[in-house]
Every structure is written in structure tokens, then in C-alpha cells.
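Would you mind keeping the following structure in view while I ask a few things?
Every protein chain but one is kept in place in this view of the complex.
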Amino acid sequence: MLLPCLALVVPFLLVPALMTVHLSTTNMSLATLGNTQFVGLDNYARLLERPELPRIAVNTVVFVVPNLVLFSLALPLAVAALTTVWNRSVGRFARLLWLLPRLTPSVVYSLLWVWLTADAPFGTLNQLAEVIGLQPRNWLLEHPWLTIVAADGLIGTSFATVLFVAAMEAVPRELVMAAQVDGASRWQLLLHVVLPYIRWPVLFVSAYQFLSLLASFELILLLTNGGPGLWQTETWSLYAYHQAFSYYAGGLQIGYGAAIATVLVLAGLVASLLFLRLFDFRRLAGEPRLKVA
Amino acid sequence: MRLQVRELSKRFGHVWALREVSFTVEAGELAVLLGPSGSGKTTLLWLVAGLEEPTSGQVLFDGKNVSSMSPRHRNVGMVFQNYALYPHMSVLDNIAFPLRLQGLSSDERQARVREVARMLSIEELLQRRPDQLSGGQQQRVALARALVKRPAVLLLDEPLANLDPVLRRSARDEIRSLQRRLGITTLWVTHDRDEAMAVGDRLIVLREGRLVQEGPPTEVYRRPKDAVVATLLGEINLWPAQLRQCSSGWNLWVDGWPEPIARWPCRPEEVRGGDDCLAGVRPEDVVVHPDGPAELLGVEPWHGATMACYRLGPHRVRALLLRDQAPATASISFLQGSVIVLPPPR
Partner (left out) sequence: MDRLRSAGSLLPLMALVAITTPLILLYGWLPLAAFADEVRGLRPSGLTLDNFRELFQPVAGGSLAEASVRSLLLACGYSLLLLAAALPAAYALSRLPMPGRRAVLAALLALHAFPFLSLLVGVYQVLRELGLYNSLLGVALVKTATEVPLAVWVMKGFFDRIPWELEAAVLVDGGTRWLAFRRVCLPQARPGILALLTFAFVSGWNEFLLPYIFLPSQQQWTLPLFVRSLIADYRFVDYGVVAAASLVYVAPPLLLFWAGQKYLLQTYALSGGVRAAR
């Protein structure tokens, strides 16, 4: 039963994972192709000495944290609450709209954002700015982080909203009625009954999005590719990608890139373990009742 | 507080759940809403609580129209069929919740919760969580939560339905005596006839959204308005019959029996527009003497007594016998004044 699954996972996930760790201890690059040597922890040492390292670390935090808190938790909770506890009929339309970011291919999505933030007279935001009387500017170039976090954030919001809406709809009817009879206003209902009830989906989204954000670089690649200035929007994962696969960064430093990636993996593993404890893994795994094979 | 319901109707889509229901529950009274599922009892409860707005009609608390008031402002206490305890809060927090929403201080809340907990004997449970409680305990917590805010009216939605049969009796008596002590106007919804008869000061029978009959339980039991109500409240023998006038008044003749079974000086008002009707006699009012035209068909144990089924002429007669032995042949008579006359089935 497990065979097809394992047949895929082992060669394409497990082996590459092990390979990467192995590669991180070599000096494989364009220069040394065919002649790679074992260099131990040199790559890691090199990493620590890079002057851009703190910048990259900070960038990663700037990318992950506001994204997680604001766009993966606060905003989707707001949308979910507004469309279930308050406006249910209008809410249905809003919910559909909010599906869009998750469904849109990244290529198109990044294009949409480029257009939104483009210079006047083409960019939508600038068109609005003129109407209100604000200075038009290229939002992407002048405030790259703002744009990136917003763009990537909305995708997370799209994802989380679906889960939160379903969780809120699943609150038992009697509980809602009991709270009403007890004297709760809608806001109090949300705060005291609905939010505590959806603790698990919230936790799940936090864990999942944290890991996801740590490793994602696709959108940043498409929007700014780490620029506009040197290392300005380069996050850890993008840095690893560039080092390993990008010619201009010094010729395919695969070994070095692997080391950078491995650090990320370790961070992810630690985070995963923490989350698993939080989730009470045993309960999730369950036990089969029919012991017949 | 006096609860009045006037011409209350509620429609969901195309379906009428309630139609022009009117009744009054006096302050301190316990009224039982009895009826099969789909009769509109729960809808009525929701309307009194404010969880739904009536399509037409009014709900009055002490004469004041509260029909469009939200539940928050009505000060009702409600115990739901599945108790609806907040799973993430301790028992104490569950009970204190309404007080917390009212803005009472922590000390006041504690004091009131303890008072109610003592009344319901659940003081040791205060620190536990709902999923750690048994069904009976959960019910008492739900009751405590409803009572802690000293509500104007108490609403109970099938409070005994989810309890063990063994527990039901004692729970029933406890709730009843508590209600009497506190003197709270109460609406109790159930589909169990024994419960309804035992508990209520007043019985309100609902069927398909309409109020069929209301009054003190014994009254409704003795003088049901139609065959359905009669059967709802207990076992009853029903036979097609006719009213015929005679020299001293009116006789009730059961089709196929040689003698009339009852006589009244004036025509009974339950039967209108024609003389065809139904005659009803409850098994406990049937008197059985050995030897006679009735033939024993079978017996069945019945709550410690015996239900015997006889054939007399074209009909069957069920009699409740306290003694164990039912005679093989018997002569049947009915206790004076126990014959119920009912309109014919439509």
C-alpha cells in the first residue's frame, strides 16, 4: 500500500535532502566541477564571515514575522469573522473574492502587483494617488518591502481565510444560541466563544505558514529578485538560491548554496519539533481499530 | 413574571412552524409544552427567548411587548437539550459567563456562582471542565448558568432527554422542587407524557404548530378535546359511538353494544354537528368481574400491574388490573363518570 508513495518520496525527497547535507561539506561550484573536494565545515565558516549576513537575517525576519502575524492571522480572522458572525449574505461574495490570490499563478500575480505599483500614469495606485492628491511614486522600487510583504501576505490571507471560515461555521449552533441567551453581543460572541473554539486551526495555520514563509522565495524572485539595491530584499532562502544557481553571484556555488540551505533546514526542523509538541502528535496519529491486516 | 403569548405565528420559508398560538403562564407557574417532534415546541421556546423573531403575534413579559427584543435584553435563562456548555471554560467560568457579560466584578461573580452551585450541589465541580463531567452533572451546570442571572423566565428544552433513565426521575423531582422554591416562571418542553403529567402546573399541548388544548394536567387528562390529545396523555380505549336522546337526557351508545355506557342530563358540548362520536375509557377506569360475556384475549405486564385485553361484542377492551389474575371470562363495567366523549375522527 505504501509502495507508490515511498517510491516517490525516497528518490525525490529523502535522497536529495541527504545529498544537500553532503554537498554542503564540499566545495562544488562551476569552477570545481568534476573536481570537487571535501572541505568539511568551511562553507559554514565562510557563511558566518560574510558581511551581508546580518542584513539577510534581518530581511528574513522582516519578511516572515509581519507576514505571519498580520496577513496570516489577523487579517484572515477579520475577514472570516466579518463574513460569518456579521455579514453573511454579502460575505459569501467577499469569500469568493478572497480565494483569488491563492488560485492565481505566481507569474500572473506578480504581474498584477507590478502594474498596481507602477509609475504614473499607468500604475493603479498612482492613479488613485493623483486623485487624492498624494505624490505618485513607484511603490515597488521605493518601498520594496511594503510591496513584497503585502503581495505575499495576501496569498497567505487567502489560504487562511478558507480554513478560518470553515472553522467558524463549524461552531455548534447551540453554543451560539447559549451565548446569545447569556447576553453576549456579536463582538463578545466572537471573543469569548468563537475564537477559543477555533484554537486548533489557528495554531495549524501559524505553524504551516511559518515554515512556508521561511522557505518561500518565488514571489520575491519575480518581483524584485533581491533588489533593487544590493541585498535589499534578499532573504535567506533567496540568498541560498542565488548562490547555488545564479551565475552572476560568482558562478554556481553549489556547495556554498547547499550550506546556506542546510542552515535553513535545521531552523525549520527545530520549529517543526516545537510545533509538533504543541499539537500533541499522538492524538493526531490515532490508532486503527481493526487489527486485521 | 407573567408570560403571555398572543396569536404567535412563525414561518420558515414556506413552512409554518407555529400558527396563532396564544396562552398565559402566571408568575411562578411551571407550564409544560407537550407535543410530538415537529409540533413547534422548540420554535416557541426560541421565540420566547428572542432567538427568532415572530412572523406575527406578540410575546409579552408582564404586559410589555418584547417580541423584537434581542435575547441579550430579555433576561431569560435557557437550558439547551445538549447543554451547550462552553468547552474551553471551566465550570465556574461557564456559570459566571452571563454575569461577566453584565460587567459584574470578579468578587460578585464568585459569590453568585457559589450561591447557585450550592443550590444545585455542584460545588466540588467548579474547577473541572465540561468534558470531565457526566451527563447529569453537565445538566446541573447548564441549569446553574441559566439561574445565576436570576432570570425573569426559565426555559428548558427537553432537559431530561439525554439523561440515563435511572437518573431521570430524581433529576425531574429536583428541578421541580427547585423551581417551586425559587418561584420562577418556567416553560418546560418535552415529548414525554409521564414527565409532562408529573411536573406541570399547566399543560399546553401543541400539534403541527397549533395549540390544541391547555389547562391543568389532570383536567386535560380527564377531559381531552379530541382522540389525539387523549392518546397523547395516556392509554385509552376508543370506540365509535352515537349520542341519542332519551326521556331523561342523552345516552351514549357504543356501536355493537346492547346497552348505553353513559348518560347525561344535557347534551355534552364536546360533540357538535351530528350525533356520531367516539367513546373513550381509560384502562384504569374499567371494572372487571369474573364470569360474563367478555372473553380474555391476552395479558401484558404493565409497570407492575397487568394490562388485560378482552373482547366484548365487536370491540376490544383494555383493562388495567392490579391483581395478577385476569379471569378468562368477565363482565365489564366502567367507573361512574369516567366515560369521555370525543368528536369523531376527521
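Letters A and B name the chains as they come in the text, with residue numbers starting at 1 for each one.
Everything below uses one rule, namely that a residue touches a chain if its C-beta (ideal position, glycine included) is under 8 Å from a C-beta of that chain, and two chains touch if they have at least 3 such contacts.
Here the structure is a predicted model, which is why all the values come from computation and not from measurement.
Novice: So one chain is hidden, and I want to know which residue out of A:Val39, A:Val64 or A:Leu154 touches that hidden chain in the complete assembly.
Specialist: Touches the omitted chain: A:Leu154.
Novice: One chain is left out of this view; which of A:Val15, A:Val58, A:Leu146 or A:Leu278 touches it in the full complex?
Specialist: In the full complex, the listed residue that touches the missing chain is A:Val15.
Novice: May I ask which residue of A:Leu53, A:Leu70, A:Leu116 or A:Leu195 touches the chain that does not appear here?
Specialist: If we include the chain that is not displayed, A:Leu116 is the one touching it.
Novice: Which parts of subunit A face the unshown chain closely enough to count as touching?
Specialist: 1-9, 11-20, 23, 75, 78-79, 82-91, 94-101, 103-108, 111-113, 115-116, 121-128, 154, 162-163, 165-169, 171, 173, 176-177, 180, 186, 200-201, 204, 211, 214-218, 237, 240-241, 244-245, 254, 257-258, 261-262, 264-265, 268-269, 271-272, 276, 281-286, 288-293
Please note the rule applied: only the chains that are shown with their structure count from here on.
Novice: When the centre of a chain is set as the mean of its C-alpha atoms, what distance in Å lies between subunit A and subunit B?
Specialist: Those two chain centres are 59 Å apart.
Novice: Taking the complex as given, what residues does subunit A use to touch subunit B?
Specialist: Residues in contact with subunit B: 172, 174-175, 177-185, 188, 192-193, 196-197, 199.
Novice: Mind listing the subunit B positions that touch subunit A in their complex?
Specialist: Interface residues on the subunit B side: 46, 49-51, 70-72, 76-78, 80-89, 97-98, 101-102, 145, 149.
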